[in-house]
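All protein chains of the complex are present and in place, except for one that has been dropped.
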């Protein structure tokens, strides 16, 4: 819920760097890119005057005008298509889905038009498709999805999902400058999470797409994860550390194309792997990670590759149900403990 | 291309069992179910008088009338939604996508409406969504997709894909009788493939959803596959056999929910696994299979889990490109040989 | 830095400009990039459907209000205040029942807001304040066997269809006794026996589903009517188009209630569509379109009744546009910064409940005492229902794993044990 103070603050130009939450960092990134490059514009539902459902684009319209902050009708296929068309003309659209769940009506346009355009006739589409994903805020089956697996089997789409304020800014800038379509997922729990408030640099930095980061170094087992689950992984690592298990946490940051060498290096170091994601387990991106490891680092494995993820159901609304549905820190600790003891 | 003779034959009631191609078996199955249960009906583009682009529903309109053979406007979201609505009323729709590529505009309705209905309020939707999938016939980037991975991460959808005439009939009957949404994918190369013509029983049989079959027994390595790639697997197995490698081929038949115990049993027997599918490798269903094995049969593995699949590109049109894109028998043989020697 | 009030005014002005454009009433897109001078269309060679290029300037003040004045049969009482449509087949008892549903709707929502402030409601609260007459009046014209798919802002229709307030409370509070057992929120559930099919969040998606309800029913020889509610925003979706078009082709009895409440979240209707009336969209489907004053419960009922007869009699699909106004923000958290100054106050004066009360009094259909008694009854019912809902336990965590599929066929999706153990 936005407060009066926040509303007024939002209308101002964001700081350049400084202590920032995830959402502030993200907004800084978009703002700076729009300043830097007049072909960058935003498009989506309620992104203009209202500043977006989560206020990611708040204030941009005051600075850049309606011409570069396009409020659309409720029509995600049109948002994707219009972004692609504008990109063909040389513009650089940053399109918002109000919730990532609403990427579904745009699925066809993304998978068939956006993803295949360069391959078919050389027309690259520098487009960014972003929006809030993820569960854990009791938003029910239609405002909680993690959509990466919908798109992971379609060549031509890059997928990123930051877990820190620093990466949120660096990755949105990289996405906007990327010559190809990038899906940029923002876990909605992270936007204003005080824990993620951090000092980010003043200068113009990008975080390269396709590069994972070691969120915590460890020796005994690797947790491969991304997005909001990085926090669960770190908390679980802390707890396991107290039990004498040294855990390495890999934050993928980019889901496609995946940083295989970062994954393999970690596995070679620890020889035990736990994959953690928030989407349902079956058909989730964990399969791709496990398969990569089972194929390319088999010799280094000392234990089965374990996946911890949501159960195979829609995301239920009621807190006790949602809690059961989602992977919890205790599930990660439990799995880590067993893996360590294996 | 339909010939005059075929057209006339199509107007007749199909035989009950007997020697049948894949498409004839499938059509028998739908026909018999429509005879058996008046709530079964077909819906889709050009499924009535024209009998469908691949003539799967040919002649049904003559027998069951326009009331149960509904030609729709070109609107896949409406097809899915209307099927769901009719199912709520107690009907059993069998909806066709002219090509599975055109399931994309219906993606939202499938993933959000069809998949979640029972879970949300107990309203099961006995619906079948079927259509021709797959590449290898030079149909280009928009008529060749294998769509299973689009849906594999959404709980609430079953996915089947037969590779024999017997299974085509048995699975369509099971799908129609199933109380929940079933995606039924038909590899278009199989429809009229003489190799698949086989004697099928006269009596009313079903093939249970969720059960794989051993398409060939073997000792040295397992190929886990489904759909048209079963044929490549069998051919590769034949060739490897001549080299002294005994290959087991598992035809999954159902992709979701997957028959884990069949997979695990085979792995326990052979200790080496090759996963083969026609969709692009990254983000493909092979990841799920590999992950299952890496987690649940790790101790039995004597080699890395190898995936053979299409490369990570759209499906190109030109034969040499498409051939490079798709997994070939020689790729399977090569991988099998290396795996056996590992 | 601007004070709060100043900011709001500033925003309001900006938004107003966007909505009213350069004097073209609600026929305005955004003037992005190059503003190109407007030009009237030259007559097309043959048929020219250029109604849209309507050049006559309109006063910018209260364009919304004007549009309705145009269509309403605006009756007034002795004090010159607006009441409802006079011609009606409604009996006195039915009028009182309508009154009861209107009050029930409003008071249930007010109670939900209270519960929300007490953090007892888990998700958001979406109000239909000011729109209750549309939902209640239209649903009241249906028969038991007819089906509705309401929007989040059609609680009134849900109640008219016989869903009890306690179900709503339990559902909002995510309780085990709620109709979805805590799996889904607000009115996202259904009851086939009552002809109620709850929506999903994805706007537009219920239109094809309701087409399917009508199609299935026809196959079964059932002569029912399927009603789908949709907003000015939701009509922009592809699913809306596909679903309604298919129903129109099939001449299925699908009635679309197009709720023109001027906003879709923060987006004014002028940024959703270039038509003047949502009912204009009917022409694109070859079906009749009707406009009704959505704040007049009698008019909503009577129009709906006629259209239901048309649809049930084989006439096929139709659109009824109800002109109304969303007086609260999109949900409780929305600060409505995008509202032009004065707009809200104007619509407060048009409140559908106040209007119907005046109507009942002026038509001598009810006394103040009778109305008070109804309200007291409703309040008692709500107290009981809230108490019931509050007494419900939260769901058992493990219930999350059940019933993705028919559990006699596929076992529940319980959390799998790690490494075989657990």
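Things to note:
Letters A, B and C mark the chains as written, and numbering starts fresh at 1 in each.
Quick note on the criterion: contacts are C-beta pairs under 8 Å (C-beta built on N, C-alpha and C of every residue); 3 or more make two chains touch, one makes a residue touch a chain.
All figures in this text were calculated on a predicted structure; none of them were measured in a lab.
Shown chains touched by the hidden chain across the complete assembly: A, B, C. Across C:105, C:250 or C:324, the residue that sits in touch with the chain not pictured is C:250.
Across the entire complex, the residue among C:120, C:194, C:276 or C:398 in touch with the chain not shown is C:276. Chain C meets the missing chain through residues 27, 29-30, 32-34, 36-42, 44-53, 71, 73, 215, 218-221, 223, 236-242, 245-246, 248-252, 270-277, 279-292, 299, 302-303, 306-307, 309-310, 313-316, 318.
Contact residues of chain A toward the unshown chain are 39, 41, 67-68, 70, 72-73, 75-91, 93, 105, 108-109, 112-113, 116, 118-124, 155-156, 158, 178-180, 210, 257, 295-296. Contact between chain B and the absent chain runs through residues 1-2, 4, 7-8, 11-12, 45-46, 49-50, 53, 66-68, 70-75, 77-78, 98, 101-102, 104-105, 138-143, 281, 303-304, 306, 308, 311-314, 316-325, 331, 334-335, 338-339, 342.
In the analysis below, only the chains that are shown with their structure count from here on.
The most centrally placed chain, judged by C-alpha centroids, is A.
Centre-to-centre spacing of chain A and chain B amounts to 32 Å, using the average Cα coordinate of each chain. Taking each chain's centre as the mean of its C-alpha atoms, chain A lies 34 Å from chain C.
Centre-to-centre separation of chain B and chain C, using mean CA positions: 41 Å.
Contact with two or more other chains is made by residues 77, 101, 104-105, 141-142, 303-304, 306, 312-314, 316 of chain A.
Across the assembly, chain C contributes residues 180, 183-184, 188, 200-202, 238-239, 404, 413, 419 that each touch 2 or more other chains.
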